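Subset of chains shown; positions unchanged.
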Amino acid sequence: MTLKTFFHRLGSPPYFYQISRPWGRAFAWIGLLLILVGLYGGLWLAPPDYQQGNGFRIMYVHVPSAWMSLFVFMVIAVCSFIGLVWRMRLAYAVAAASAPLGAAFTAVALVTGSLWGKPMWGTYWVWDARLTSELILFFLYLGVITLNRSFEDQKTGDKAAAILALVGAIDVPIVHYSVDWWQTLHQGSSFKGLTSEIAPSMLWPLLVLMAGFMFYYGWLVLWRTRSELLLREADRDWAQQVIGS
Amino acid sequence: MDRGAGSGLEARALELRRGRRLLARSLSFGVQPGSYLELTGPNGSGKSTLLRILAGLGRLETGQVFWNGATFNPQREEAHHARTLYLGHTDGLKGLLSIGENLRLFAALRGIREPIDEIEKGMGFYGLEHLKPIVCDRLSQGQRRRAALVRLHAFPAALWLLDEPTTALDREGVERFFSHFRIHLERGGMALVATHQSLARWIAPAGEIALGRSP
Amino acid sequence: MNPWLFFFRTELGISWRERRRVMLPLVFFSIVAFLFPLTLNPKGHLLARMAPGIIWVDAMLAVFLGLESLFRHDHEEGILEQWVISPTSLELRVLFKVASFWTVTSLPLLLISPLLVLWLSFPLRGLGILMIGLFLGTVTLCFLGALGAALTLTLRQSSMLIAILFLPIATPVLIFGAHSAVLAARQLDPRPALYLLATLFFLTVGIVPKAISAALRISYET
């Protein structure tokens, strides 16, 4: 099977529904394993930070979720593009399945970030570049989700949300850049210590956790996409068969 | 690529849906120049839905439509929009503009310059001259409908898609509409007309598309 | 007359039909600009520092308030469905529509901004930059807002939804805009901010009309 025919077949919901099942399982197990290992490394093996004590360990949740929040939005934007240009039903389903996950990652990043902020900066919130753009990202997610669900006809909702996601995807980097620039001109970066070098014993669990989060997301998104597909295609023959059996 | 049978508009194996409800399965019909089809069926059977799809508003999911034998997508094809006039349940008049201004705006929409004469004639035809200075918000129901029908008069098009065109018209208005309709057909025009009254007593249709309550 | 020119003139004409339309935005800006200082209760020089922010939030609100009815009346009167199935370019039509929207909601603000600046005791030397920024920014805001309005066209009571779609993507405009004025007032170089605004302006004017017409078509598909 050539790559082209593979993608062509992947676009067909029944085919995807069929092949995604084992993949989902595999992702779930790999993700679980990586997360356990990462957490063990991060919460037990890594030494306490000489400045922050054990507080820094919140990083092992915060950083992967912040990273995932951006990654998932990219996935949504790419899927939206594919959906709008090539009219691939699967792409819309993946985008719709991803949006709530992305919003959840963003929320976790925001909450853990503020919790971490209290000991670090003495307040839960500062108007910093990263924080602000993360918040905007959160609102964008909400917009995409609400828009998608607001229409009676799923296809209309998909397309509307896709347009928003694409405009938003252009916007997110600009926001990030703009806020950064806006802040640094006035007041020095509020937290310079943050980006300092991280000791290897702290770093590897972080990387493992990031990979774990990726697989975890992969599993969830496959699972959700499958149910999205079933819902969307409920009156087609293949879905009837799946539901029947 | 499939080919249609011949001249005029033809539809083959259309499926009508509204949300999850299937309104008609495998609908096929054709209309030749100089004739029209009556679109009948009880309330909620999908007459308006069908007209909207043919006009290019709704999405055509299953089935094909042909124009003079060539298949086309009513949503994308500009040539189709140029040869078609669609008149729905709403009158398509801006309430803050007068009838004349509304019609000139519609001319701009169809890319026509300076259609003043045709508009004047159309308004005269429907007896609307005395309403020239009045904004459409202040018209009675039937006056609005007449104003909407002037479009058919001022902007010739090969295919009319009309959704209960005679609603709210008084008897004289109905007569006028049909006298113009007759001319349209004589000139080789086509039409699909959704209706609840039989139109045969005015002009005999070439056929009927009878939609039933959901199958 | 060229049909397009006629179209634009009519769009504008509808908004100017009644004289109050022209006055209203002016009064609105003044009231809001006057409300903020009252509520925020700042001391002297503080007001001057906040001035660009206030004027910009003001501009955004004026655009935002008009959005809900930008396409709604045309939709309810069945005009928009005729747009979608007309043989002329929907995109160009949208462009004109938004241009006339800008003329009614934002141009008055531009025109009275010298007065507002005096009122809020903002240094006059920042005025030029403020106005250039306002021009670029309000056009961008109008297009982005119109996109939100088009996406939510067939949904009910959508003003809140428009807010959610519109505000996040409008944020950079506000930041750059307010910032360029602040820089100018402090006699620093405002060009970087203006260039960014201009980039956004061109991006938006180039891409968004396409997105808006796609959104309108989609709204009618159901």
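Order of writing sets the labels: A, B and C. Residues in every chain begin at 1.
By definition in this document, contacts are C-beta pairs under 8 Å (C-beta built on N, C-alpha and C of every residue); 3 or more make two chains touch, one makes a residue touch a chain.
Remember, it's a predicted structure, so these values are computed and weren't measured experimentally.
Each chain type appears once in the view; across the whole complex the copy numbers read A x1, B x2, C x2.
Operating definition for what follows: only the chains that are shown with their structure count from here on.
Chain contacts here are complete: no pair of chains fails to touch.
Here the chain at the heart of the structure, going by C-alpha means, is C.
Chain pairs B-C and A-B differ in how many C-beta pairs are in contact, and the one with more is B-C.
Distance from the subunit A centre to the subunit C centre is 32 Å, each centre being the mean of its Cα atoms. With centres taken as mean Cα positions, subunit C sits 37 Å from subunit B. Among the residues of subunit B, those in touch with two or more other chains are 19, 59. Shared interface positions of subunit C, i.e. residues touching 2 or more other chains, are given as 221-222. In the complex of the two chains, the subunit B residues touching subunit C come out as 19, 55-59, 75, 78-79, 81-82, 84, 86, 88-97, 101, 104-114.
Residues of subunit C touching subunit A in their complex: 144, 147, 151-152, 154-155, 161, 164-165, 167-169, 171-172, 175-176, 179, 192, 196, 200, 203, 207-208, 211, 214-215, 218-219, 221-222. Residues 19-20, 59 of subunit B are the ones touching subunit A in the complex.
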